[in-house]
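The next block holds one structure in the form of structure tokens; read it before the comments.
All protein chains but one are shown in place.
== chain A ==
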Amino acid sequence: MTERGPEQTADESALYVFAVCNAPDPAVFVRLPGVAVETQLRPLRFGGLTAIVQTVRAADFTDEAWQTRMSDRDELERYARAHHDVVSAAAASCPTVPLPLATLYHGEERARRALLDETERFRAALERTAGHCEWGVKVYAPESPPPDQGHLPSREEAPAARSRPAPGAGLAYLERKRGVQAQRERRHEDALRVAETVDAAFQCIAASGRRLRLHAPEPAGQGRVQVLNATYLVAEHQAAELDALTRTLRDATGARIEVSGPWVPYSFVGEV
């Protein structure tokens, strides 16, 4: 959706689009700064819908400008928050389809044309997400007892390290290793089963669900292992059931289940 070209000059302007709404109340955006200081947020009508837009200096939003911004955590956070504030304000007042951070067009006419081309998609998304919120669910494998690493203590138990161990020691060693390996496989299977159970339970009350890529294990060895990273589109009147469901699943599986939300349904506006 973003179009940027090399032909921009310093004083050229561009149009930043935050979200597409159905009949928004302009009053909710009056106090929000958006992503530029010198201009105000305003509605842009197209095909019966309304986009929330802001005129910005094209020079502030070139590829290079974004590259610089990406490497500056604070600056990036400032933009992400400004974007999110507008999207949240919109979503709180009317059905809203959030657009990705840094959705830009060269001027109003091109924005209107591009948005018009996608009207059907926006309508479908608005219809699907109206009265719904997004909830994130992350599941971590139950804490396992500290495993037997299988490494033999090199000093205490094997003082005569260079001499050949007694017969049968090798057999016992491999048996122990086999035990460790089997235990690891069992834990892995258990974790997968927990993930499926939790996902199936949430799918039952959700209008839609998506499984996202698992986060890598936390560094430093002892991190928790994530087994499910999913997000669900849940009707507002069913949100109250989430708490009870989470508690039940926690008790049933022993896994750590983290639920976050309600969020603006970012993850459920892309599909048609």
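Keep in mind that, in the parts below, a contact is a pair of C-beta atoms (placed from the backbone, for glycine too) under 8 Å apart; a residue touches a chain by one contact, two chains touch by 3 or more; residues count from 1.
In this section, contacts and distances are computed from a predicted model.
Q: With one chain of the assembly withheld, which option in "Gas vesicle protein K", "Mn2+/Fe2+ NRAMP family transporter", "Oxidoreductase" or "Oligopeptide transport system ATP-binding protein" matches that chain's UniProt protein name?
A: Per the UniProt record, the undisplayed chain of the complex is "Gas vesicle protein K".
Q: Identify the residue among A:Met70, A:Ala92 or A:Cys204 that touches the chain left out of the display.
A: Answer from the full complex: A:Met70 touches the omitted chain.
Q: Of the residues listed, A:Leu116, A:Leu174, A:Ala200 or A:Ala252, which one is in contact with the missing chain?
A: Only one listed residue reaches the unshown chain, and that is A:Leu174.
Q: Provide the residue numbers of chain A that touch the chain removed from this figure.
A: 70-71, 144, 147, 149-152, 154, 158, 161, 164-165, 167-174, 177-178, 180-181, 184, 213, 216-217, 219-221, 225
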